[in-house]
Structures are given as C-alpha cells and as structure tokens.
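Let me give you the structure first, and then I'll get to my questions.
As you look at this complex, bear in mind that one protein chain is not there, while each of the others sits in place.
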Amino acid sequence: MSTSDSQPPIASEERTTLGETDNDPIVLLELIQRLKVRDVMTSNLVTVPRDATMQQAQELMRQKKISSVPVEEKGRLFGLVSIDDIIRALVAGTIHESCGRHMTTKLVVLEDDMPLSFALRYFDRYHYGRFPVINRDRQLVGIICHRDINRALLVELTQELHRLEGASLQKDGDDGSGSLYLLREFPICKYDFENAGKAANQIKQVLQEKKLPPKIIRRIAVAAYELEINLCVHSDGGVLSWQISNGRSEIVARDAGPGIEDVEWACRDGASTANEWIRSLGFGAGMGLVNVRRVSDEFDIKSKKGSGTTVKSIIYIEDKAS
Amino acid sequence: MTMSKVAEVLQAEVLVKGDGMSRRVGHVMASDLMSDVLLVDEEDMLLLTSLASDQVLRTAQIVGAVGVVVVNGKPLPSSMVNVANDLGMTLATSRLSKYDACVAVHTARHPL
Partner (left out) sequence: MTLNALIVACGWEPALVPDPEVEVSGAYVSDLLSDVMAHCPDGAVLITVQNHTNSVAVCTLVGAPAIVLVHNREIPEEMQAAASREGVALLRTTDDQFHAALRVGKALGIGVGE
C-alpha cells in the first residue's frame, strides 16, 4: 500500500482492516485506493461558532440527528462537540456555556485528497466514529463516518458490477470466409445461483435466432450450461467464453482457482466433491464434466491444484464436407 | 397428450402458460438433478420435479422441454414465475407426489 511508509507499523493482531490482508477482493482493494476521502465524505455540513452555547449545539444535534457537530468559523476548524461533551456539560451544569470552552480540541483530522484506504486505517486505529476533513488550506470541508464509507463502497461496487456486465464481450459478424462468427463472454460468480444458467440460456436463444439445427443447439447449450454451473459451484469465479468461427463452436470455461487435484477422477461418472447444500439445489451429482465430454466433438481440461482450471468444449456446427 | 391435458391430469395449477401448453408431451422425466436432466436426449420432455428453483427452468429451456411441473404442492419462489415468463417456459405446480404424478400421467396416456 502506498501510504504504508508514512504510517507507524500496525500490530499483527490488528490486521483486520479492509486492505490489510491479501484475501480481500481485488476490486475492493482498487476501490479503496482509487477513491479519495472527498469522494466519500459528507460535505453538506452543519456547524456552530465558538460562542454558541452547548445547549444550542445539543439542540442542533437533536434536530439534524447527528452525533457530533464541528465548531467552525469562516472555514477554520476549532473543535468538535460530541455527545460525550454534551453529557459532560449536563452533568457539570455547564450546558449554557459556550462551545468554545467545552468542545473537544484534540482532534484527529483527515485530508480530503487522502485515499479511502488511509481513512479506513484511521477508523481502525483511533476508534472514533467520525473524522472532520480539511483541505490543503486547512479549511474544514467535510466530515466522514463509517456510514459514508459503506454507502460510497456500495454505490461504487454496483457501478463496477454494471461496468463488468457491460464489458461482457459481444461481437457478431462474418469471419471473412462467409461463415457465422460470434463471440460472447460471461463473467460467472461463485455461488451466484440466482444467475447461474443465464449465460447458457442466452447462448441457446442466440443459436435459435441463427436457426442452427436443434440437435446441435442442444449440445452446445448443454455444454455451456454444465460449464457455467461448474464455474458457479466449484470455482472461485471465472469467465465463460463462447466463440463460433470456422464452422465450430468453442466454449471455454476458465477460472483462477482452486484447481482440481485429480482431473481424471473429476471426469468420471458420479465423481463429485459437492456438499449436501449444493446437492439440494439439484447439482453436484458428479455428472457435469462427463456430460460436457459426451456432447462435445473435442474436449479438453487442464487444471492444477492451487491454480486454475480451463475446460474447453468444441462442437462442430458444419459438416466437414460442406 | 398435450401439456394442457397433462396439467389437468395432475390437477396442477398453471402459473405460467408459456409456449408449451398446446405442445405434445413426448417424454416424461422425473428428476431433481439437473445434470441428470441434461443427460437425456429426448425431445418434447415434461419435467416432473420436487426442486423449486430457477435452475429447473433454465435447465428445461436448455433441453427444450415442453414444461415443468413442480410436485408435492411445493410453494415456489416468486423468481420462478419471472424466469419462466422470460424463457417462455410452461410452469405448473401439482399437489401429487412425484410417484403418483408419474403413474397418473402414464395412466392418462395409456388407459386400461
């Protein structure tokens, strides 16, 4: 991480923050590097001047349903009045005195052009619910809390997902020799049973539009479906790519893990590593790869335990003679 | 026998008419394993299953099935109706068990 040099080392048992382990999804790691504090913070600020009373601050916090209010004048941040400060003032009978006297002044602030990953470390380290954000000119420009981060990440992840879906390759046309040319790519997520099968359904629909012989359509659709389900059930996620060119359909299911220990065994009838939960969804009977091989004219599988698996199914759609 | 006659014999409630109601049922498949269904090279298949999931419909579309009847009067997730509509797949539920449904369909097709 780019900011790690400027930060004191974090004890190993605290290494639970997003971005601190190698197990976080890469998309998330990229997001928290790419997003700046200013992209996430609330900039629509409610503040009080130093001479406002603690009671006025309390009333403001109640109205706006916020748990602290920055004390600011002309962009300059003097302190923060938190619920703790209010309670202390109530107990001490100083609620009618000024915020300037009773606010928290020992503040940890964030700068607006810091990456979000940096803010996450601050939340982890200081256990404050929120941090005021200042710009380079030390002007107060916003405040950031956990909820802001969650919301921003959700929005960004949703956009990322749409982008990925939009990036699913679509290319149709002619390969120059006059025969059909199609190319599609479908990203498949682990355990995403809600969508598993959609790619194969689409492939079948495309083939029906192109009016290929029903028997061939069915073989291609079956191979695509089994490979799609395999990616969903057994891999950590991967890509199903499908291409028609030179009179043949080629489906390639590629994933980045976890790999198959014994490929020969996995291709046997009835061989399955699926658990009862997957079986209860109607899968995992150990017939997937057998079935793909059965409908394919050419079949190939390459896998290595600990890395990924690539399965290829080729089905001829035009007679060699024609 | 048409899919609509099958629905009648199974005392089924048709949730999505789809494209199958007037199609003839050629082969009957009684299975809850989708890989099992994909293994069968029969046309005009009726799928009797106790599995109530979207994948049943997706599988049925892949093999060009006439329709899907979920047995045991199992309540269906609402997503199934949407998927069936998208795919034009006939979808019905029957209170019969799969065994009784098999016997009923066969008996209707081959009366004594």
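Letters A and B mark the chains in the order given here, with residues in each chain numbered from 1 onward.
One rule holds for everything that comes next: a contact is a pair of C-beta atoms (placed from the backbone, for glycine too) under 8 Å apart; a residue touches a chain by one contact, two chains touch by 3 or more.
Bear in mind that the values here come from a model prediction, so they are computed numbers and not experimental data.
In the complete complex, the residue from B:M29, B:L57 or B:V83 that touches the missing chain is B:M29. Although one chain is not displayed, its contacts with chain B can still be listed: residues 28-33, 36, 39-40, 48, 50-51, 72, 97-99, 102-103, 106-107, 110-112.
Here, only the chains that are shown with their structure count from here on.
Interface residues of chain A facing chain B in the complex, by the touch rule stated above, are 193-194, 196-198, 200-201, 204, 214, 218, 221-222, 225-226, 229, 281-283, 285-288, 291, 294. Per the touch definition, chain B reaches chain A in the complex via residues 32-36, 38-39, 41, 43, 49, 51, 53-56, 58-59, 61-64, 79, 87.
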